[in-house]
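Okay, so here's the structure we're looking at.
Shown here: the complex without one of its protein chains, the others still in place.
Take a look at subunit A:
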Amino acid sequence: MAPMADQMTAEAASISEPRVTLMRDPRVRGLIIQIVMIIAILAFAAWLINNTVQNLAQAKIASGFGFLSSRAGFDIAQLPIDYSSNSTYGRALLVGLTNTVIVAGSGIALATIIGFIIGVGRLSRNYLVRGLSTVYVETFRNIPPLLVILFWYFGVLSVLPLPRQAVELPFGTYLSNRGLQMPAARFDPVAIWTLVAFLIGIAGALVLARLNRLRQMRTGERRSLLWPNLGLILGLPLAVFVVSGLPVTFEFPEATRFNLVGGWQVKPEFLALFLALSFYTAAFIAEIVRAGILAVSWGQTEAAYALGLTRGATLRLVVVPQAFRVIIPPLTSQYLNLTKNSSLGLAVGYPELVAVGSTVLNQTGQSVEVVAIWMVVYLGLSVVTSAFMNWFNARVALVER
């Protein structure tokens, strides 16, 4: 027995003490791989930086962000904030950023509206609605957004008549190759009370909804809040508006000999970018909405019907809240895509961040700095948008117990 026991202990010893080479030990090997990778990346980065420094020295370009405070010397066509050619490069880039935010924000709004309509339309029982929605989605999804922008700009808006023969639309609006000329509303300072009333109305509606929910929890009865809400959100401000004496004047565009004067002008560059981005992104949003609704299992609808809910109530109370959970994450990435695609405004001369930045880049030669600004701004916009949508997502997400 003794030799056998010895043998067994020997075996046990050989098992507990692994006889593998160091390279075969996963932990050691992982460590070595990581160290080698870090060294390689650092060496590569050092090589790039070294080359860049040499190249910059050769081209006699001073690096740094000092150029931001020197005079820009170029004009920008669309100015949401004060700017002249005497302003600084930094100010010019700020104008660009504001324009980006404007086109992205309005584009997101329109794209969401169209996208939801088309997405629901793709599930309609009506053959015609379904067919047209499908054609819309399959067309716009498969065409580059840049082409759509160029089409709106060069194919449609540029060939509109001159301002003298502008197409007259209802409400004193004119459409010409200089863009859309709309009546501008000029508000008196008293109009601020209307805004206050509107905010109070929204707050009231929120309180009412909460009370209603508490009441439903208590009694199980659910009351329609449509009319009280309409009254609070629309009626109250309207009443204040009328009582304070209609503090608004409209300025209508007028046709002079060569141009349309007055009113509020929407430039064709903005219009082309805005329409193209909305139409393009709407096709993707439509698919997301459709997938979201389909993801809610049919059993949920049947159960709601069995409980005696009407078709509308089923949609509003059962299907849509569940569909939203599926819809929101991909919707976020579509919003981000639209924001990033707004950089294509460069192609039609809409002065957004990239277009202004490329002018700055060409004038100063500060390519590293300008590209860095672009990257930081877009990464920042991405982070802000996704943070907001994550917060919203967390609110509507299913609370699992």
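Going forward, a residue touches a chain if its C-beta (ideal position, glycine included) is under 8 Å from a C-beta of that chain, and two chains touch if they have at least 3 such contacts; residues count from 1.
The working rule: contacts and distances are computed from a predicted model.
J.: Name the chain not shown, per its UniProt record: "Amino acid ABC transporter permease", "Altronate dehydratase large subunit", "Iron-sulfur cluster assembly scaffold protein" or "Redoxin domain-containing protein"?
T.: UniProt lists the chain left out of the view as "Amino acid ABC transporter permease".
J.: Decide which residue listed in A:Leu110, A:Val156 or A:Met389 touches the omitted chain of the complex.
T.: Considering all chains, including the one not shown, the answer is A:Val156.
J.: Which listed residue, A:Ala184, A:Ile202, A:Val266 or A:Val368, touches the chain dropped from view?
T.: A:Val368
J.: If the hidden chain were put back, which of A:Ile102, A:Val120, A:Leu146 or A:Val266 would touch it?
T.: Counting the whole complex, the residue in contact with the absent chain is A:Leu146.
J.: Contact with the hidden chain only, please: which subunit A residues?
T.: 30, 33-34, 37-38, 41, 48, 51-52, 54-56, 58, 125-129, 132, 138-139, 141-148, 150-151, 154-156, 158-159, 340-341, 343-344, 346-347, 354, 358, 361, 367-368, 371, 374-375, 378-379, 382-383
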